[in-house]
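The other protein chains are all here in position, but one chain of the complex has been omitted.
Chain naming follows the written order as A and B, and within any one chain the residues start at number 1.
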Amino acid sequence: MDYRLQLTQMPDYCRISYPAMASICELLIDTDNPSLALELGELAREETQRIEHKFSRYRDDNIVARINSAEGQAVSVDDETASLLDFAETLWKLSEGRFDITSGVLRQIWHFDTSGNVPSPEQVSALLDRIGWAKVRWQAPKLTLAAGMEIDFGGIGKEYAVDKVGDLLRHEWDGALLVNFGGDLRATGPRQNGKGWQIGIEKIHNTDPQTFIELTDGGLATSGDQKRFLEKDGQRYCHILDPRTGWPVSNAPHSVTTVAPTCLQAGMLSSLAMLMGSDAEAFLDEQDVRYWSLR
Amino acid sequence: MQLTDKKLSVGLALATSTLLGTAPQVNAEQGWQADTAVLFYSEADDRVQAVEPALNLSKTFADESSASVRIVYDALTGASPNGAAVAGVPQTFTSASGLARLEQAEEDDDEDEIEEYGDRASYTIAPGDVPLDESFEDTRTTLSGSWSKPFGNGYTSTLGGAWSTEGDFTSYSVNGALAKDFNGNNTTLSAGVNLEFDTVTPNGGMPVPLTSYASHNTSGTSDTKQVTDVIAGVTQVISRRWIMQFNASLSQSSGHHDDPYKFLTVADNGNLITDPDNPDSYLYLVEHRPEDRQKISLYWQNKVAIGSSDAIDIGYRYMTDDWGVDSSTLDLTYHWQLTDGLYLEPHYRYYEQSAADFYTPFLQTGSDVQISGNDVTVLTDYASSDPRLGAFSANTLGLKLGLALSRHQEMNLRVEQYQQTDQNSRVAVPAGSHLDGQDQFAELSATWVQLGYSVKW
Partner (left out) sequence: MKLTLLTVITALLISGCTTVKPWQRDLLAKPHMALDTDPLQSSFDDHIYFSKEASSGGRGFGGGGCGCN
């Protein structure tokens, strides 16, 4: 994947794609003007890369790296990071601890490579000491993590980028577009023909009927376990880990897709639904959210 | 384990909007909208003509509150029925407003005015013609504003006011309303109040009702009326395609209701009689309406989406008041979206009303008026021959064309044709008399054209 940006002109829309955030980022733009699409595509790519560079845990030169290597010292953060931290804190409270950006260290013992390597209970409890937003001191603009703790924006980074790119492009141009970062979507519409964007929901089995939805305005996100899991002794451990226990959630659906006004909301709701395990559907019904779940 | 509380998605929506720096509801559009239109109105038979430009400016704010202001200017010319009956003999009238203008012109020694109004102060109507007063020229300006704000848990409050002025009439009003959404915004209950205060200052002074028109007796220069309206309504989304509204309103109007420029013919066995106090003129009496009027209206509107971009609008209104008028209105519009940016809206309206209790095409000696020698005694409390208070039905047929000029601009063109049909019971008059064989109701026929333009930014 060496290419930087690709523009495809379709009969009634233009498609821009570029690799970022460990997937292909796609923009569908309701125009037949390729220069406009290119302009918008470049803006989108710039913003996506900006967010990725700033909040990726794989880099050693950004604010996340500074926070994670602070060894118990307070770190002053900028406004955008502060907003994200506020958001993460609110989500932690609303979800009663199920959503926790300090739970990233669990990946040190859980490797979802479809092998049979499941960590031992001792390994898990040892790691629990280094997890939990309750142990964080967050008083804007200063963030203090206990030594050994880390923050990881992986659970919200992509959805955040989708919404930021969507809002940025909408500010620049008032036509309809669809932002799609590997299945996390945001649509702004309606299109010139009055309709929305046709989105196909991924099938588990090829024999399943293809579900299409028409999204005019709003976000769509999917949380699922299809591709990443461990199997041991006939038990499938999905990759959704409950930060309160350090163990995967049991009886979660195979996947949950939700629709909400923004991609962030859709993403949070689908993740939280997965974390509710067997109560995923009941939870979403109660939240009055449009969703599909596959079990 | 119980995270089954709607509070979460609400909290999430709020947290997201804070993070993204946008208004919580994605569909909240901030911005301005300007609507401007001009109406050309024309009645058949050289009656009223009017040109009315209007401008409406509104803004929606981030917190979903909105404000709007409107200005309308109305220029009317032409002729309006003066209330006298169509007769088989010529009739000459001296208009009070025309006289007033003439007097003013003579005082000012304005020769051009004198020449212009000299003819119009006094006018003669040929036999068989509807008596129309042509010294009717007026301009009206209306300014209104409104402010609406959502608050609390699904409430919206609205506050507004209006001011209108024309040569002989001024009106002020204030209104307020409260609405609440239920059922996930599928149901809205609303209630409102409107208070209006009007002052009428007729040209030539305030005529004394039920006295001789030709005498031009006046008492004072102005009078007032107050109107209080209360309205309650429910709007209900019935299904994905169908929304319905039902409103009930009550109106109480107190004060001066007479039209100061209208009068009635007094007929004796179908013949016009000479005014005892003004031998050059026939006897006409200035009209008089009750000082109170109470109206009840029930209004029901349905909007149904047809296909993916068409819609039909069906509305019905029933009104009844204590003047004896009952009316029914049926309004149908079909929105036909031809292409993305072009639509047609054919429109049909049916209206019928019964006559007011005191409506009569003319007064009759013996029953309404007693004449003995030079004394004229009016036996009836109220009387008016204003066609607006008579019994008639009316059909309106119209077509509107809308064209999108860009994503944010639209222009439209609309034509409507209105035709009234007399439904009054005919007052019998002896054969060969002045009023025999003459129309007793002037059916109005009018056309109007609207040209409009809207822009959002």
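The definition used in the following text is that a contact is a pair of C-beta atoms (placed from the backbone, for glycine too) under 8 Å apart; a residue touches a chain by one contact, two chains touch by 3 or more.
Fair warning: this is a prediction, and the values are worked out from it, not measured in the lab.
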item	value
Touching the absent chain when the full complex is considered, from B:S65, B:S122 or B:S144	B:S144
Options B:V208, B:M319 or B:L401, residue touching the unrepresented chain	B:M319
Touch criterion as defined above, residue of B:T18, B:S122, B:Q236 or B:T380 at the omitted chain	B:Q236
Residues of subunit B (touch criterion as defined above) contacting the omitted chain	27, 35-37, 39, 41, 52, 54, 56, 70, 72, 140, 142-144, 146, 160, 162-164, 166, 168-169, 171, 173, 175, 177, 183-187, 192, 194, 196, 198, 200, 227, 229, 231, 234-241, 243-247, 249, 251, 295, 297-301, 303, 305, 308-309, 311, 317-319, 321, 323, 325, 327, 329, 335, 337, 343, 351, 353, 356, 388-389, 394, 400, 412, 414, 416, 418, 420, 444, 446, 448, 450, 452
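Quick note on the criterion: only the chains that are shown with their structure count from here on.
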item	value
For subunit A paired with subunit B, centre-to-centre distance based on mean C-alpha positions, whole Å	58
Subunit B contact footprint on subunit A (complex, rising order)	83-84, 86-87, 90-91, 94-96, 98, 160, 163-164, 167, 174-175, 192-195, 217-218, 260-262, 264-265, 268-269, 272, 276, 279, 282-283, 286-289
Residue ranges of subunit B touching subunit A (in the complex, touch as defined)	1, 3-9, 11-13, 15-16, 18-20, 22, 25-27, 184, 308-309, 340, 407-408
